[in-house]
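Only a portion of the chains appears, each positioned as in the full assembly.
A, B and C label the chains in the order they appear, each numbered from 1.
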Amino acid sequence: QDPVTVFAAASLRGALDDIARTYPAPVVVSYGGSGTMARQIALGAPADLVILASPDWMDWLRDQGALADRKRVDLLRNRLVLIGPAGARPLPNPDAAALLDALQGGRLAMGQRAAVPAGIYARAWLAGIGAWDALAPHLAETDNVRAALALVARGEATLGVVYATDAAADTSVDVLWTVPEDRHPPIVYPAAALSDAGDAFLRHLGMTDARDTFEQHGFLPIEPAR
Amino acid sequence: MTLSVHLRHRHGDFTLDVAFDSGPGITALFGRSGAGKTSVINAVSGLLHPDEGRVAVDGDTLLDTARGIDLPPHRRRLGYVFQDARLFPHLDVARNLDFGARYAPPGAKGPARGDVIDLLGLSGLMARAPATLSGGEKQRVAIGRALLSRPAMLLMDEPLASLDAPRKQDILPYLERLRDGPLGLPILYVSHALDEVARLADHLVVIQEGRMRMQGLLYDVLSDPAAVPLLGVREAGAVIAATVVAHADDGLSTLSISAGHLELPGVQAAPGTRLRLRILAQDVILSRDRPAGLSSRNILPVAIAAIHSGDGPGAAIALRAGSDRLLARVTSRAVTDLGLRVGMECFAIFKATTVAPGSIGR
Amino acid sequence: MTLDAASWDALTLSLWVSVWATVLAVPLALWIAWLLARRDFWGKSALNALVHLPLVLPPVVTGYLLLLSFGRTGPIGRLLEQTFGLVLSFRWTGAVLAALVMGFPLMVRAMRLAIEAVDPRLEDAAATLGAPRWAVFARVTLPLIAPGVLAGAVMGFAKAMGEFGATITFVANIPGQTQTLPSAIYTFLQIPGGEAQAIALVLWACVVALGAVVMSEWLARRVARRIAGS
């Protein structure tokens, strides 16, 4: 039986691997950055299903005509959190001054502001609270969220903005504040099937068991699927 | 075999402009350091591409810039013994020796491997890396390597300069045998040692500062008093032909030359063999009367053909001995004291031991 | 340092890919190195620059360029598929190509330096012994540059073992098919708590590549000793 090939955003790895194990057919998942994968799909990657961390890239794929008339769904949600080293004092609803104060001359780690989805969301939040200009000189932007997490975990950066899923798993960081979902564009993981096999697996991901697994890994289900 | 070389080439300030044609046997290229000897031999081998020129061996044109012919070195079949040995550092002596064998045309003749190894004393060195050889050992391997590639002609650039006298004495007769034996291997031989040249060469080409100064049969060039300044006073001397007559029990051999008989020690050739004797001008003593009671046994009646007095205290005397020509160098004072003049008959004395084995060629 | 099945797959795939990349690249690199070292021709600078390109560009860009040209819809990729039925993108064969391209400048440089160090007078000597040009190369030049070729091959192999950006961009990160060791390491680093496994893989990568380094040193030393004699 041919395996189902899934191209998925790297941050989904833990959850998706667990779910794949419960699927009757073999599933292989190629993890990568959203932009890279979108281009690969557009250039003929042999994927049955693609799950990105960025609606923008899914829109781009659609514009390229790569999705044909296949089904596209928003599969999962995630939350943005402000983190600091373990034991740091919570920082609810901070403004620019509070953030600068908490940085103590250090840096705020986050995904690259324009390229990494988590960075885009972080920027939207900071801009929304009028703190972007003040904080911009104090950022440490990375090429993926995990690298931002590592900077905080290693004590290189004082604060960081990452996904709740990332923060939950690392004991050397604490969540100082969870950014309300209305302060940034919705963090959704859009998925699109590219074949019948992909379609079937996508349906499996919508089932209760799978959704439970995602939730165990800190993801939030999308309210009633479509 | 004929070798025809016409070259014109510039390296920086130095201009090479040499032309000579020579017959079969060994052609010696003689000249001072920097005269252009290596440049000539490189052009013959195909390693130097001269500005203009023609090189032909036995009528086969190897190079002709006018006609756009320039055979690559590997198609010229010339075994080259370089001035620096140029052994392959990654191959042991045996593999260096055997390097060229496979490229020889199927029927090519050449000396037997075992003979070459024995002659050059290489049997103990076969497994050695070139880096561990002494200077002379390297050069011997280089000679063997060139011979074993079965070339149609040998090019040798001062091949014996790093060898000691006894080893030279072993190798010189072997080169003669190659030249004279069934192989009839012609050799273009570069040297600044006139004793080697006198012994080996049939044809002599003298170059000086890139230009050809003299060329011709060895016998003619060496007995020409005009060559004395070119070759150097100490090195001048005639070469004459002799035939072995008999060997006595005490080791002395009798040889006949056109003017009479000579007694020489240590001659290895069988009776009847024709040899070449080199008699250096400075080794000949002249006497008005036939002297008696001398340890020297070789006394020939000669006639004075010419007297060339140079700038220095010496004079070169050309002698006719039978049909041969000899050269003697005496002091001007002796010319006066003995009243030497052209046409006078007198006696030439030279010690039997004077004619060294190295000067006897075939 | 025990590995799960997927990691084992990644390790063996990386080995396989690296060996292939090295084996395929060596003759080509040797040829280019020889051209650059010994020949003068029109476009030599351009060739030299082209060889260096994968070094200069971020690997992701190289991978993207590979995808554009060697992908199934790319000009070369289409040609290869139509004429040889050879598909590179998203296959292990593509991983070989990516590793080969990324290691190529290292190989060419090492080999070129070695060729430039060979005394051309030895090659002349071989020619006068009757050896045609290819034989001179095979019997004199090649043995003399063996240490450089080996050095180049090891560099290429090591680079192939470590190549990530171009590979993941060109052939993605499909376990069992295109997931090489570096891709597997990257993937582990993307999940919370994946560090332990990532470290195990890193150690394995070190073991393999350093084994290759040590082996090549040993070989090079043997060659050098033979030349020095004893």
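FYI, a contact is a pair of C-beta atoms (placed from the backbone, for glycine too) under 8 Å apart; a residue touches a chain by one contact, two chains touch by 3 or more.
Quick caveat: nothing in here was measured; it's all calculated off a predicted structure.
Asker: Indicate the composition of the complete complex by giving a copy number for each shown chain label.
Answerer: Per the file, total copies of each protein chain kind: A x1, B x2, C x2.
Everything that follows uses one rule, which is that only the chains that are shown with their structure count from here on.
Asker: Based only on mean CA positions, could you tell me how far subunit A sits from subunit B in angstrom?
Answerer: One centre to the other, that is 91 Å.
Asker: In whole angstrom, what separates the CA-based centres of subunit A and subunit C?
Answerer: Result: the chain centres lie 35 Å from each other.
Asker: For subunit A, jot down the residues that touch at least 2 other chains.
Answerer: none
Asker: So which stretches of subunit B touch two or more other chains?
Answerer: none
Asker: Residue numbers of subunit C touching subunit A in their complex, please.
Answerer: 60, 64, 67-68, 71-74, 89-90, 168-169, 172-179, 186-187, 189-194
Asker: Touching residues of subunit B toward subunit C in the complex: what are they?
Answerer: Interface residues on the subunit B side: 45-47, 72-74, 76-80, 82, 84, 86, 88-91, 99-100, 103-104, 128-132, 145-146, 149, 151, 155.
Asker: With touch defined as at the start, can you tell me which subunit C residues reach subunit B in the complex?
Answerer: These residues of subunit C touch subunit B: 121-122, 124-133, 135-136, 139-140, 143-144, 223, 226-230.
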